[in-house]
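Have a look at the structure that comes next, please.
Excluded from the complex is one protein chain; the other protein chains are retained at their positions.
To keep things simple, chains are lettered A and B as they appear, and every chain counts its residues starting from 1.
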Amino acid sequence: MTTGMAPIVTIHDLRFAYPDGTVALDGVSLSAEAGSIVAVVGQNGSGKTTLAKHLNGLLRPTAGRVVVDGLDTTRHPVRRLAGHVGYVFQNPLHQLFARTVADELAFGPRNLGVAAPEVAERVATTATSLGLEPHLGAHPHRLPLPVRKLVSIASVLTMRTPILVLDEPTTGQDHRTADRIADVIRDLSAAGTTVIAVSHDMLLVAAIADRLVVLDGGRLVADGRPRDVLSDAQLAATTRLAPPQITQLAMALPGRTGRRIVLSVPELVAELRDAR
Amino acid sequence: MADAPIISIVDLGVTYAGAETPALRGVDLDVRGGEAVGIIGLNGAGKTTLALTLNGVIPQLVPAAVSGRVLVAGMDCSITPVREMARTVGIVFDNPEFQLSQATVAEEVALGLESLAVPSDEMPGRIAQALTAVGLAGLEERSPMALSGGQQQRVAIAAVLAMQPTVLVMDEPTASLDPAGTADVFAIARRLNREAGMTVIVAEHDVEALASFADRIVVLDAGRVVAQGTPAEILGAVDRLAAIGLRPPQVTELARAIDPTAPDVPVTVETAIAWLGARR
Partner (left out) sequence: MTANLGPAFSPERGSTWLHRLDPLVKLAWLVAVIVVAFATFHPLPLLAIAVVGLLLAASAGVGSRVARILAIFVPVTASILVIQTLGPAACAGGCTPVARLGPLLLYGEGTIRGLSLVSRLLAVEAAALAVILTMHPSDLFAALARLRVPYVPNLMLSMTLRLIPILQREFAIVLSAQRARGMQASGFAALLPSFVPVFAGAFQRVQQLTISFESRGFGATSRRTSFRQVRFGPQATLAAVAGIAAGVVGTIAGLTIWSADRLIGVVPPADVVVGVFIVAATLFAGVILLGIRSLVRA
């Protein structure tokens, strides 16, 4: 990772309590550099979604500060932050309301004042990248749930924001579609988009994340390269994280103590071949 | 082989009302009592459709043209009312929040018992038993809406367990759960199957979890059963899975990469350790 670059997302000592007094986030500090992919993991109730909702002003800090793309979220309305931070909700039902998928995809960029020809171009490109071309004329609510989820992701991608927040992007998806979503995220990151993904899907996390942030009970308990974070067996046990199966196998193999943590099948295959 | 299967599906075809292509076609499947069966397939392959024919929700509550026959414990699922099937088949759906409706956990579990006219004085015992089985004893008076997704799904399981069905069907029960919730649900399913002898059928994307749970895995593709066998047979056939768009457990992928022709490949971490050890 390049050093010396100013972070595009800065969260400083964020504390958030709901009106009933429940503290959902307690002193979370985090920053992300432009173009990086940060995965946020933790059990339900650990504060992941609450943290994500602070990134585009859907929630405002009780104390602390959140700055995205140079904007302090407390000083700008959500619809203004929308041009800087795209947010894909966990449940696609909450996000889809247009009559056709094409309209759904065009809604965001139109709101941002993008000219019609470019809106059309963005809709077409995004639909292709997620395999949605056959559905462009369909009513979003008539599509099967996994496809709706793809539509909700696409409807935010067309806004081409420098920062993208995804809440559980692969929930309910099969392996083929989950891979497609991972590819899209990697391409976005390569093109300079900063991606912050909240996810339970450790296969996705291990495959795409530059940074892995672990929340537990509203506190940030780990923040680092996935390889380093997943090597902490005690952390995995206390937060009940389940590293990918291949990582678990590598950690359980006799005679590998002290060897580096494995995140993918090819890595372990190469290591075992070399050892022979 | 002497005893009749508890589930017998013969040449089942399902076409949803208004749909052009069938969701299931020519499905033949027998399940023995006490078996643990996993169903895998891409989204749209027919997993949910198959699950919902097992207690008659399809075609009784979801309009569809059905051909062939589904028998569970001798009852024809297309004509035996769903509410009668409930004594034999319990179903747990993917979205826990959409299954729960009552003000307290105890009442949620009691709902089915009231419907079956279980005497009131028997209820607390059966509710306690069901909640203990899913590790939620003590939460009787909590509101289900205030629980985590994993706990909600366990309430949904307890609600069908209290009715003491012989077959438990779960349709992507862990789709919206965190890793801890997923582990809990599969631990419960395993215990019910191994210790209580319940027939358990799980449609699921998580092949790693299925590999250590199922006696048999059934592969659906575009509405057809394209393969079935032990987890090792099905998940070890890495190329066939890939052709359909499915993936094997990571340890199986590793073993196949090391030895593309080995007759037996591991499908769980434990067997993988032994398999790798034997090849040193």
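By our rule, a contact is a pair of C-beta atoms (placed from the backbone, for glycine too) under 8 Å apart; a residue touches a chain by one contact, two chains touch by 3 or more.
Remember, predicted model here, so these are calculated numbers, not experimental data.
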Have a look at B:Leu113, B:Val200 or B:Ala255 and name the one touching the chain we're not showing. B:Leu113
Can you tell me which of B:Ala36, B:Ala159 or B:Leu276 touches the chain that was removed from the display? B:Ala159
Touch assignment to the omitted chain, from A:Asn56, A:Thr73, A:Thr193 or A:Thr239, lands on A:Asn56
Touching the absent chain in the whole complex: find that residue among A:Arg60, A:Arg79, A:Arg259 or A:Arg273. A:Arg79
Across the whole complex, list the residues on chain B that are touched by the chain not included here. 55, 57, 60-62, 81-87, 89-91, 93, 95, 98-99, 101-104, 106-107, 110-120, 123, 127, 141-143, 145-146, 159-160, 163
It is residues of chain A that touch the chain not shown, namely 19-20, 56, 58, 77-79, 82-83, 85-87, 89, 91, 93-97, 107-108, 111-112, 141, 155-156, 159
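We take it that only the chains that are shown with their structure count from here on.
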Whole-Å separation of chain centres (CA-atom averages), chain A against chain B: 29
Chain A-facing residues of chain B, complex: 41-44, 94, 148-150, 172, 175-183, 205, 208, 245-247, 249-251, 253-254, 257-258, 269, 272-273, 276-277
Would you mind writing out the residues of chain A in touch with chain B in their complex? 42-45, 144, 146-147, 168, 171-177, 200, 202, 240-242, 244-246, 248-249, 252-254, 265-266, 268-269, 272-273
